[in-house]
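Every protein chain of the complex appears in place save one, which is left out.
Moving on, here comes chain A:
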Amino acid sequence: MNKQTMDFFVNDSPRQGLIGLSLAGLLLAEGLGRGEPPQIPAGVAVALNQAVIPRLKWALTPVAAGDRIDIFSVIAGG
C-alpha cells in the first residue's frame, strides 16, 4: 500500500482513497454528484461509523483509515 493512501469501506465494500479525503470528496468520487458544479442530491444520507453525518458537515469531515461509510437514499414508498 502506498503511504499516501488509506483503506476504508463504503457500504461494506473495500475502498482506497488519498489521506485527507473528506466525506464530500468521497461522495463525488463515488459518482453521486449531479449537475455542474456537481452537487449531491438532497435524497442522499451518509453515515460514518454508524452515525449519520449532516450534510452541512460533509466537507469538513475527514475519512480515516478503517472507517465504515454507509451511503443510502431516501425512499418514499408506503
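The rule is simple: a residue touches a chain if its C-beta (ideal position, glycine included) is under 8 Å from a C-beta of that chain, and two chains touch if they have at least 3 such contacts; residues count from 1.
The working rule: contacts and distances are computed from a predicted model.
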| item | value |
| --- | --- |
| Chain left out of the displayed complex - its UniProt protein name, from "2-oxoglutarate ferredoxin oxidoreductase subunit alpha", "Methylamine utilisation protein MauE domain-containing protein", "Molybdopterin-synthase adenylyltransferase MoeB" or "ABC transporter ATP-binding protein" | "Molybdopterin-synthase adenylyltransferase MoeB" |
| Chain not shown, touching residues in chain A | 41-43, 45, 47, 50-56, 70, 72-78 |
